[in-house]
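Have a look at the structure that comes next, please.
Only one protein chain is missing from this complex, and each of the others stays in its spot.
Just so it is clear, A and B label the chains in written order, and each chain counts residues from 1 on its own.
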Amino acid sequence: MILDRLIPARVAGIDSLGPTLKRFRFEPESGRFPTAAPGAHILVTLRGPERVWKNAYSLVTPPDQRDGYAIIVRRVRDSRGGSHFLHDHLRPGDRVEIGPPASLFPIASLARRHILIGGGIGLTPFLSYVPVLRARGAAFELHQYCTDEETGIFRELLAEAGAGVTVHGETSRRSFTEVLTDQPLGTHVYTCGPAGMMEAVEAAARDLGWPEAAIHKESFGGAEGGRPFRVTLARSGRTLDVPETQSLLEALETAGIEAPCLCRGGACGVCLTGVVDGEIEHRDHVLTEEERAGGRLMATCVSRARSDVLVLDL
Amino acid sequence: MIDQGIKSRPTYEALRRDPTGRRHLYLCAGEGPAPDALSDGPLESWTVAPAAAEGTLRRPQGEGERRFRSSRQLLDTLGRRLAGERMGLRLYAEGPEDFLWDVFGIAQDHGLGRSEVFLKQSGTLARRVQCVHCKTFNEGVTTTIVRCAGCGANLFVRDHFSRRLSAFQGVKIDAEQPGDVPQAERAYP
Partner (left out) sequence: MGIEFRRDERFRESFSYRNSDAGVLRFPFPFGEDRYMYSVNIEPHTRGGPSPAFAHAFDVDEHYVAECRERALVLADDPGRCQVLPHMMPAQWDTLELLMESLSADYPEHFSLTKDGDAWRWINRPLGLDQSFVFGRPETLPCPPFEYITRQAQGDFTLQDQRDDNLFVDGGMVTTQADWSLDFDIGMSFHEWHGPVPLAHDIGVFDRALRFLLRLQYGQPVRRLNWTMTINPRLDTSPENYPDWGPDRTTVTPENVADKVHLRVELQTLFRLPRSNAILFGIRCYLLSVRDIERVEKWRKRLHRVLTTLPPELAEYKGLTRYRDTLIAHLAAGDDGAALSPGIQPDQTALAARS
């Protein structure tokens, strides 16, 4: 399968799941969507009246469902990432463009048992894992951690997931250590949710002697703002300002500069761009220590500047 | 040893205790004991009695120590032991190369990954060599060229090593000009 352009699609339906949660269903304008990996995410291009958003969302549909994709989005307060646009403005029938589904959060092929730990909306990649694990006859447990108010919503989403699923509200929840204790050799843990929760899962697993290779964290969506800085593009001579609420990639896009990208979370390496001058604050998961120290390459989607000015090879 | 420049041949480092593990099991194809760098804390130690001492050794007294009559017996016991093990175990193995990768294979079959098993070659450097033409395993090869016990071909022992087969690859040395077989040299004592 060679997918060299965005896939035109329409909003097929929008389901309200709770006060801040909606499921958006998309259907292709023609043909069928590509087979998506379990745990895959898609880059959705949303064209608002004033600006364009390109956001990555986990698919909640299983790989073999190719007549429609679905995502679940929480409306974030002070949204700058487009969740308010999805929630407040997108209507059934609207057109969107979808990038090829990418997977940076695959199921480990040699794992003999899988523990899935979701936090809040971080459940989404596991909604596509579950039917796959079930079809493969794999041993797994799913633990969803959320607020007491949302236990009902997540229980309903997981109604068809079957045995081995536990939704933990705030009261009387099991600790990560309890969940991970006494698991047989070859168990892998996967976690997706708020950064603090994922770190706690990782710490609990490490403390029990789990090797790094058995701990998997969904790493996209980590782009956060920071100190503003100025960027000069060495080839075109243009200069732009990156404000504290915007990523470098977003600033490039806003300025109409064709900048490659995929995961928008510092995990895939597609956006790596040459740096001619300036000091980089690396926030990606791709570059080696050597490359970081070299200071000549940066991931525009998450990394920022330590110096006031960066000169890019663009 | 002649370096053929082939990078699939494993290199081995001295065994050190992996501080991220919670339980540690040392396996030795010989008498042991475990190196000091492993013994900085609780350690189970499985060793094999030398054949020359058959029937004369008493059972080990230390906690977590076991002695087996043969490495075969040790490997069989390891499989049963790992079937009931939990996450957090680290395995350390010391012995000839074929023993090491037999341990690794059993470990992998039971869910342990590459980062949970540590290997150190000791004792004989003799090689297990698989004939790529007839697939026969030739054990204990110490020379650069060996006559295959299966098909009779004169095999050059390539440094290409399969961890899965725990064996080096043997390729007919005179395939292009039959009969043109150089003198074998003793290289893997």
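The working rule: a residue touches a chain if its C-beta (ideal position, glycine included) is under 8 Å from a C-beta of that chain, and two chains touch if they have at least 3 such contacts.
Note that this is a predicted model, so its numbers are computed, not measured.
**Student:** Hey, which of A:169, A:228 or A:269 is the one touching the hidden chain?
**Tutor:** From the options A:169, A:228 or A:269, the contact with the absent chain belongs to A:269.
**Student:** Return the single residue from A:28, A:63 or A:82 that touches the missing chain.
**Tutor:** Of all options in A:28, A:63 or A:82, contact with the hidden chain holds for A:63.
**Student:** Which is it among B:49, B:126 or B:165 that touches the chain not included here?
**Tutor:** Checking each option in B:49, B:126 or B:165, the one touching the absent chain turns out to be B:165.
**Student:** Touch as defined at the start, partner being the missing chain; which of B:48, B:153 or B:184 qualifies?
**Tutor:** Checking the options B:48, B:153 or B:184, the one contacting the hidden chain is B:153.
**Student:** Need a quick check: the contact residues on chain B for the chain that isn't drawn.
**Tutor:** 5-9, 113-115, 130, 132-133, 135, 153, 158-165, 169, 171-172, 175-178
**Student:** Against the chain that's been left off, what residues of chain A make contact? List them.
**Tutor:** With respect to the unshown chain, the touching residues of chain A are 1-4, 34-38, 40, 63-64, 100-103, 106-110, 132, 135-136, 213, 262, 268-270, 286, 288.
We take it that only the chains that are shown with their structure count from here on.
**Student:** Measuring centre to centre with CA averages, how many angstrom lie between chain A and chain B?
**Tutor:** The computed centroid separation for chain A versus chain B comes out at 43 Å.
**Student:** How about chain B: which of its residues touch chain A in the complex?
**Tutor:** 20-23, 82, 85-90, 108, 110-116
**Student:** If we count contacts the way the header does, which residues on chain A are in touch with chain B in the complex?
**Tutor:** Interface residues on chain A, with respect to chain B: 110-112, 180, 182-187, 206, 208-214.
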